[in-house]
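Showing just some of the chains, left in place.
Chain lettering (A and B) follows the sequence in which the chains are written, and residue indices restart at 1 in each chain.
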Amino acid sequence: MEKERVKGILEGILFAAGDPVFLDDLANALEISKEEILDIINDMKQEYNSTNRGIMISEVGRKIRLTTKPDVYPYIEKLFKPQIRSQLSRAALETLAIIMFKQPITKAEIESIRGVNVEKTLNSLLEKNLICEVGRMETPGRPILYGTTQYCLEYFGLSSIEELANLKLNEQGD
Amino acid sequence: MALNVKLEAFEGPLDLLLHLIEKNQINIYDIPISELTDQYLSYLEGLEELDINLASEFLLMAATLLSIKSRMLLPSIKSNEVQQEECAVIDEEDPRSELVERLIEYKKYKKIAMILKEKEEYESRIFKRKPEDLSFLYDDLCLPEVSFDDLISIFTDIIRKKDMRENVNAKTILKEPFPLFKRIEQVYDIVVNMKKVNFKDFFSRSATKSELIITFLAILELIKLNKVKVFQDQPFGDITIVLREEA
């Protein structure tokens, strides 16, 4: 396939995915080698550097992703300020609540419940030591499973995860 | 005439009439009303069974057609010279004119509907991106103000919101929310942790229908795999799930 066309397809795939995509998966979908893809991604990095672009491509581990360029954030902030303010206090809490009652849970599952990309929120909760990685799911891609930390449980007055499991079932029943 | 098409294939009597008009290559401005009426009626007769709800609209049109036909048969008051032109021109006197106007208008919207269908198909092949959670721009999560009860109510809220959102079309790609094998693991973990679980506790009211189904399948699968067993103390009593000790 023509190189320029590969760039277009890569951009489309990464855009639709939202999350980082494994290099291997991209290679499979496009039926070209990983080396070729990496080569093309290097080209794309240059192109995204241009002033008229607001997004960029980068590698995280063995995954490739598209993200907003940091210098656009002031405008995003300005545009979404009212919405962010109102969703703000809840956004992080919603994610935390989902993890608490559905743990162990993957990022994809949280996102399917909340309908938004929660990558940055997860990082912030990890930083605050409210959640932690509790394992990996044994599926392709081995996604990380998140759970609440002992600190978080104690904070909310729970002695252990069993107590939560108990509570969870009672709460969810009628 | 082969009548192998079902009434349901048509969106209504006007649609059926347009079909007959097109099939017979009739000039819509000069409909041979008697011929069309016969075809329309034989079409309705050819149907083996009539769904009364559906058919009433078709029968109403049959009555309209017959009425037009009978009015066309009435001797014209006009002189012979004008009569010849009359066939090609629709004027107020023509009993067919109202029907023709309706057909033309309906045809217009039928055409727009087809364009909409194309647009819809095009849209189904393009994707939006999942919106970014932008709350990190104002990172001030303040725990001291939050209680455990708050978390519980937040959780039930979002699950409810999610159900509402799922009713609306979204073209964002969201990963399969609840793979069966994952739910099997979860259910198993819960049973391992709690030793004994009430069956109905697995089915929260707030869960989506697909989640409920997946959970049910997961329990069945675990029973089949001999990982858990279920028992019921009395008929219609609560069903309890317990861990089957490994041999």
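We adopt the following convention: a residue touches a chain if its C-beta (ideal position, glycine included) is under 8 Å from a C-beta of that chain, and two chains touch if they have at least 3 such contacts.
Please read all numbers here as calculations on a predicted model, not as lab measurements.
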Notebook entry, point to check: Counting the whole structure file, what are the per-label copy numbers?
Noted result: A x2, B x1
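Here, only the chains that are shown with their structure count from here on.
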Notebook entry, point to check: Roughly how many whole angstrom separate the Cα centroids of chain A and chain B?
Noted result: 33
Next item on the list: Flag every residue of chain B that touches chain A in the complex, lowest number first.
Entry: 127, 129-143, 146-148, 150-152, 154-155, 158-159, 162, 165, 170, 172-179, 181-182, 186, 190, 193-194, 197-198, 200-207
Checklist line | chain B partner contacts - residues on chain A that touch it in the complex | finding: 15-18, 68, 73, 76-77, 80, 83-85, 87-98, 100-101, 104, 108-109, 111-121, 123-125, 128, 130, 137, 139, 155-158, 161-162, 165-166, 169-174
